[in-house]
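In this view, the complex is presented without one of its protein chains, the others remaining in place.
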Amino acid sequence: MNDNIVSYVLSLFDTAPTPLLVFLIFGVAIFILVNVMALIGGLGTYAERKISADIQMRQGPNRVGPYGILQFLADGVKMITKEDIIPSESNKFLFTIAPILCLSGVLATLAVIPISSGFILTDLNVGVFYLLGVSSLVGVGIFLGGYASNSKWSMLGGMRGASQIISYEVPVTISILTIVLLAGSLSFKELISGQGGYPWTWYVFHNPFTFVSFFIYFVSALAETNRAPFDLPEAESELVSGYHTEYSGMRFGFFALAEYIEVFVVCGVAVALFLGGYKVPFGLGGDTIFGQFFQIGSFFTKTFLLYYVVIWVRWTLPRLRVDQLMSICWKYLTPIALFNLVGTATWIWLFENKSMVELLMSALSGSGSTGH
Amino acid sequence: MTLYSYLLISLFLFSCGIIVMISRKNIIAMLLGIELILNASAINFVAYSRFLSGNIDGHVMSLFIIVIAAAEAAVGLGIVIRFFQLKESIHIDSAAELKS
Amino acid sequence: MFDSFLFYLSAFLTCFGAVLVVLERNLMHACIYLLMSLIGTAGLYFTLGADFLAATQLVVYVGGVVILMLFAIMLTGGGLENKKDRLANLLSYIPPMGSLKSYIWGSITAVAFLSFSINITTKLVKSTEINGSIKIGPTVEQIGVKLLTDHVLMFELSSVLLLGALIGTAIISRPSKEIFLERK
Partner (left out) sequence: MLTTNMDIYIPVVALSAIGVLMVAGALIVGHFLRPKNPNKLKNQPYECGEDPVGSAWANFNIRFYVVALIFIIFDVEGALMFPVAAVFKKFNEVGAGGVVLLSILVFIAVLVQGIVYCWKKGDLDWVKSFKVPDSESAHEVKE
């Protein structure tokens, strides 16, 4: 129970835990993870610009470093040396606290992301539910960012952002509930252990309802992270820059960083819940240290594929209108998600938790044996 | 970290909530006070469940307290907003029509 | 070591947030301090081994109630209170209850009552407290079983409560044409 990085590392060296050792291992692991996430946030902006350039047949950033890959460092230097403007009409306390809420909320979700069977910072018993709760801090942060600026564009963006985030949290929650029904637990390790390394053992192909559920989760998660085609809170053609119109320099940088890390987290959760998580085919490597690398590779490959899809969608689809946004959430996604929930429960009750493929196999073997 | 410390925190939260409810004239501020009071009672349930009985019933009660608090906040704030539309004010003294 | 640190951190957040809610005059700020107090309460639930309740606290309060309150504050004029209510000194937080004599009698009664009740509670606690470390069981499963067996009626009735709250508030806060036309 409660396996995490400390128990894994200690079992490798076969030592008993002491408080110092526990703090040390957690410290190193958190340091690595936060740095990797900052790198992913930075490279996310680079990837976004490069892929969009590719889609629009442009060059994209190509000056700083080979293929412009160091562009994000240049951006960081620019942001930190930029003048920090706080509008005179704004509410300074709320203006300062808004990016902190966004970034803290997103970073705290990283504690339960299962990167491999050993590298999971902590495997809480309420993993998914905790993740939902902590990530809702982002909504408060965006709303306050919009409110504190005391600018009309920011205000509109903040209101839209908050109402969009909270609306789309409902389909996300209900889609996650369907997977919880199948796995019978809320901890990420348990959720993944019900799946296998092959695509037909993933929960997304478990039954027709979870297949629909995956797409509902993905669309709603896109909307929750304010990505296009749901980027109404920062729609540049109508609201200048939305809730971070008045933010400059590093404060804006933290909003952007939080957004890119959140996209990664959302994709990681989609992989863990629906696409088999860190499981590798044939159980390559087993529980050894090499197996861990295979698992990390498996997790990151799937996650970055989804990340690519997110960017691809952003530069392909046009933006929605605000009334369409709300009607999609409440009139289509939520009823379908509720139907999926009931459908999955009925499926488990009728077929005793067997997946489509298992049923097909048993039907085939059954008919084959009777036929002969 | 005994039951006593949790009860103290709960007492403190409860009194803060009462003070907010008494001293503020803004209806939404009074609703904030009610949230504090409900939280204090929920902490009490969980603390007693952990230290005295050892079973999980206290958790279930706290869960229902949270549910009721959410419903209360929704209805209360709905009334406040409608009241603001009618009176252009959320001062508690402007809701004194039933007073003779 | 970390468990006591977590306890003191959460207790500090809870109490400090509550005090600031009392002292803060700007409603928006008070709402943020309430958020701080609620997160501290979630931490207290974690130290009590009630991990599911802590997560519920985060989901329902941080994600729901606080945002609802922020919306309501903004819809009712940004929480800028009247000058009349903006009291500067701490003394004015004490509610008026008559002469000095009543204050003295009131405090004596309060002290006597508190010491009496605390005396009883400590005896009760000392006699029945369970010793040993906190057992973090999977509280989710236990709560689920309780919700489906002992408390199934409350589980179903809470859905009726939520339905009532939803429909009632939808009716109350629906923008009506009378008010709209009146404003025009």
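In order of appearance the chains are A, B and C, and numbering begins at 1 in each one.
Simple rule for what comes next: a contact is a pair of C-beta atoms (placed from the backbone, for glycine too) under 8 Å apart; a residue touches a chain by one contact, two chains touch by 3 or more.
For clarity, every value in this text was computed on a predicted model and none was experimentally measured.
Enquirer: Who does the absent chain touch among those shown?
Expert: Visible chains that the missing one touches: A, B, C.
Enquirer: Write down which of A:Q71, A:S135, A:T225 or A:T245 is the residue touching the left-out chain.
Expert: From the options A:Q71, A:S135, A:T225 or A:T245, the contact with the absent chain belongs to A:T245.
Enquirer: Using the definition of touch stated at the top, determine which of A:P87, A:G196 or A:P229 touches the missing chain.
Expert: Here the residue in touch with the unshown chain is A:P87.
Enquirer: Of the residues A:P17, A:P281 or A:G366, which one touches the chain left out of the display?
Expert: A:P17
Enquirer: What does the interface between chain A and the hidden chain look like in terms of residue numbers?
Expert: Residues touching the hidden chain, for chain A, are 2, 4, 6-7, 10-11, 17-19, 22-23, 26-27, 29-30, 34, 80-90, 99-100, 103-108, 110-111, 121-124, 129-130, 132, 147, 149-155, 159, 162-163, 166-167, 169-170, 173-174, 177, 180-186, 240, 245-246, 249-251, 253-254, 322-323, 325-327, 330-331, 334-335, 338, 341-342, 345-346, 348-349, 352-353.
Enquirer: Of the residues in chain C, which ones touch the absent chain?
Expert: Contact residues on chain C toward the absent chain are 1-3, 6, 9, 46-47, 49, 52, 56, 59-60, 63-65, 67-68, 71-72, 74-78, 80, 133-136, 140-141, 143-145, 147-148, 152, 155-156, 158-160, 162-163, 165-167, 169-170, 173-175, 177, 180-181.
Enquirer: By the contact definition given up top, give the residues of chain B that touch the hidden chain.
Expert: 63, 66-67, 70-71, 73-74, 77-78, 81
The rule we apply is simple: only the chains that are shown with their structure count from here on.
Enquirer: Mapping chain-to-chain touches, which pattern fits: line, ring, star, complete or other?
Expert: Per interface graph, the chains form a line.
Enquirer: Sort the other chains by how far their Cα centres are from that of chain A and give me the top one.
Expert: B
Enquirer: Averaging only over C-alpha atoms, locate the centres of chain A and chain B and give their separation in whole Å.
Expert: Chain A and chain B have C-alpha centres separated by 34 Å.
Enquirer: Please compute the C-alpha centroid of chain B, do the same for chain C, then give the distance between them in whole Å.
Expert: Those two chain centres are 5 Å apart.
Enquirer: In chain A, which residues are in touch with two or more of the other chains?
Expert: Within chain A, no residue contacts more than one other chain.
Enquirer: Which residue numbers or ranges of chain C touch two or more of the other chains?
Expert: Touching at least two other chains: 52, 56-57, 64, 71, 139.
Enquirer: Quick one: in the complex, what on chain C touches chain A?
Expert: Per the touch definition, chain C meets chain A at residues 1-2, 28-29, 32, 35, 51-52, 54-59, 62-64, 66-67, 70-71, 74, 136, 138-140.
Enquirer: Please output the residues of chain B touching chain C within their complex, sorted ascending.
Expert: Per the touch definition, chain B meets chain C at residues 1-7, 9, 12-13, 16-17, 19-20, 22-26, 28-29, 31-33, 35-36, 39, 42-43, 46-47, 49-52, 54, 56-57, 59-60, 62-64, 66-71, 73-75, 77-82, 84-86, 90-91.
Enquirer: For a test of understanding, state which residues of chain C touch chain B in their complex under the given definition.
Expert: Contacts found on chain C: 3-4, 7, 11, 14-15, 18-19, 21-22, 27, 30-31, 34, 37-38, 41, 44-45, 47-50, 52-53, 56-57, 60-61, 64-65, 68-69, 71-73, 75-77, 79, 81-82, 85, 93, 95, 121-122, 125, 128-130, 134, 139, 142-143, 146-147, 150-151, 154, 158, 161-162, 164-166, 168-169, 172-173, 179.
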